[in-house]
Structures are given as C-alpha cells and as structure tokens.
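The structure under discussion is supplied below as structure tokens; questions concerning it will follow.
One protein chain is absent from this view; the other protein chains keep their places.
Moving on to chain A:
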Amino acid sequence: MFGVLFEQTADGQRYVDWLLSGLGWTLALAFFGWWIAFAVGVVVGIGRTVQNRLVAALARLYVEIFRNIPVLVQMFLWYFVLPEILPTSLGDSIKQIPPPWGSFFPALLCLGLYTAARIAEQVRAGIEALPKGQTEAASALGLGGYLTYRHIIVPQALRLIVPSLTSEVMGIYKNTSVALTIGLMELTAQARQISEATFQTFTAFGAATLIYLALALIAYQSMMLIDRAVRIPGSTPAKDAIEPALADDVQPGAALHQGMEVVK
C-alpha cells in the first residue's frame, strides 16, 4: 500500500524522500523549539514565584498572552505581522530571508515561546508543590534567594514535573504541523504535496500518521527514561507526588487555564 512512496517523482527523487525531508524539518523545529521553550519556560516559571511583584507580574503577563492566543494565530503574527510593525528596513530584510529559513525562524520562535508559556506554568506548579520546609531549611542555613532557587528549589521542581513535561514535548512536535500554514515544508506539508501529486491521499497521510505516532512513542519513552534517571533514590515516583498539586491548575480538564488551546 505504501509502494507509491518509492516511485520516482518528477524531480528524480522518490516520494519517500519528500517525507523524510519533511520529517527533518519537523524534528529540527521541535528540537530547537523545545530548548527555547524549556529555557524561557524555566525562567518565566521561576519569575511567577519570586517575591518581587514586578517580576511576578511580568511573568504572569507573558504566560497569559502566549498561552491564550491560538498557535495558528501566533504563527501568522510572527510571519505576517511582525515584519510590518518593525521599522521598514528591518521588516524588509526579514521578508527577504530566503526560504525555507524565512518560514523556519518565525515558526521556531512561535512554537518555542508558546510552549514556554505552558512549561512556565508547569515549573510554577512544581515549585509551589515543594514543602515550605525546604525553603525554610535553606534560609536557616544562610542560603540567599538565588542559591536557594539554584540548589534547592529548581532541581527538585524540575524532577517533579518531568512526567507532565512529557505532554509538552509531545505537544511541541505535534504543533510543528501548524508551520505548514506559513509555508514550511515540514512533514504534514510534504504529505499534502505527495497526496496532490499522486492522488494517493490515504497513503500519503497514512505514512505521515505513522511517523507522528512513532515520534510520540519515542518522545514518551525518552521522557520515561529521563524520569527514571533523575529520580531521587529512595523516593516514590515523582508522578505520584506531583499529581495532587497539579490537579488544580495545569492538568488537562482545567478548562479555564487551558484556555484556547485548539491546535494541539
């Protein structure tokens, strides 16, 4: 049934090569986007919990903006709107970035910053789930705010949220498919192109579906391995410890906070 994928295309490649090229862009977008999301998300999540009100308010503002605008709209904002609102010369030079980079970079920023808002909320929940005694013990030893976050709070909070970060990892690579709307030839876009070229709609999207599923399994298994690797000896699995704490605000089903997340 997938035989058509190995036929020659007009440009001398095989259709499967189109898929693999799309897969490459999907993976690149998800991988680099993830590190942007993780870095920004941890910083913003910490910002949500600090005593400085201005920092906390700015972090909150970030989360509310990036989490509550649909990914598709954010994609268009970065790709179409940003060059228009920047000074003309800068905007023009952005528009002249050659493809595929002209699509890749806006998509990367969009997915990274959107996912960062979601990760920030996980980080915040993880920090707030820690017993108060941890901060008190750190203070009693003379550790200041920075040292306490750096050595006590963040290492524990990140361990706690590994299970819930799994869904963010899976989320960011699924959301890469939205990049096709701004012209990035990622996996879904390539599947559509194959379908148009061969009229084998089922085959084209069936292959893409299987690849996405395989990626999901790999992501899931990798996160399980990470969870096991960072687990504190002697402790119960982190999932059990965090779930009651997360239940109120970031678990799926908390309709208010999940807001307008339509594209996942």
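We adopt the following convention: a residue touches a chain if its C-beta (ideal position, glycine included) is under 8 Å from a C-beta of that chain, and two chains touch if they have at least 3 such contacts; residues count from 1.
Following the convention adopted for this analysis, contacts and distances are computed from a predicted model.
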| item | value |
| --- | --- |
| Chain excluded from display, named as in UniProt, from "Glutamine ABC transporter ATP-binding protein", "Fe-S cluster assembly ATPase SufC", "NADH-quinone oxidoreductase subunit K" or "Sulfurtransferase" | "Glutamine ABC transporter ATP-binding protein" |
| Option touching the unshown chain, where A:39, A:141, A:210 or A:225 are the choices | A:141 |
| Chain A, residues in touch with the chain not shown (by the definition above) | 131, 133-134, 136-144, 147, 151-152, 155-156, 159, 232-235 |
